[in-house]
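Note that this complex is displayed minus one protein chain, with the remaining chains in position.
For subunit A:
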Amino acid sequence: MTTHRTPGAQLSEYLLRLGDSTLILAQQLCGWCGHAPTLEEDVALSNVALDLLGQSRLWLDYAGSQMTPRQSEDQLAYQRDAEQFRNVLLVEQPNGNFADTQVRQFLFDSWHCLLLRELSRSSDAQVSAIASKARKEVAYHLQRSSEWVVRLGDGTARSHAYAQQALAHCADHVHELFAMDGLDQAMLHAGIGADLAALKPEWFSYVQQVLAAARLSYPQNPLNLDAGKRGQHGEHLVGLLMEMQYLARSNPGAQW
């Protein structure tokens, strides 16, 4: 793991985690554009993607402003390789079927909501402002994904099976959402970051409530994978970045 000598470097690294998780999830959801089950769902998923992309721009712009030399949001999004990304592993899991996408979204949204609530109380005015703005959007995302989890889990035998399978896979990436590494601890002590570990009971209680309504059960012994925040990613992220970065990299400095 990188050592962080200056407060600015620590802050920018922390902001990359926030900006990269929202950026990668936005890009994933964009993959449904034109492929969702109905026109309405297509528009709805794209709306969520655009909200997350907007949030990512704010985080990355702030992250870049703390770097020497200063990096633009575009440089950070389009010119880094997979191992330089700091997103949590959950968001880079493949879209899979519709249940895979909605269960991934539900686990992320329920965490994201609590995280933003904490960050809206950050001692860093800009972190607090970005989190406060994003919170309103994410509250809606969570309502939407919670409802889909109930519909799929409590739907047909087939949708139930798919949702349960998706949960089995996604749960392996939940541990990372609440893991407090050195950087998380430093940001917490600086009054900037959130106490992720402290959020888990509240998160789990909400998730259990929705899963009960969905007749789904949370997996018993999920794995504790947590390398994403340190830049160790799965193969799928490489392909995703190739597609996302292709245009910007093949036309350096292009304006549109």
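Annotations for the structure displayed:
To be clear about the criterion, a residue touches a chain if its C-beta (ideal position, glycine included) is under 8 Å from a C-beta of that chain, and two chains touch if they have at least 3 such contacts; residues count from 1.
Please note the rule applied: contacts and distances are computed from a predicted model.
The complex appears with one chain absent; UniProt names that chain "1,2-phenylacetyl-CoA epoxidase subunit B" among the candidates "ANTAR domain-containing protein", "Spermidine/putrescine import ATP-binding protein PotA", "Betaine-aldehyde dehydrogenase" or "1,2-phenylacetyl-CoA epoxidase subunit B". Of the listed residues A:D74, A:E147, A:D172 or A:D195, the one in contact with the hidden chain in the full complex is A:E147. Interface residues of subunit A facing the missing partner chain: 37-41, 43-44, 47, 143-144, 147, 151.
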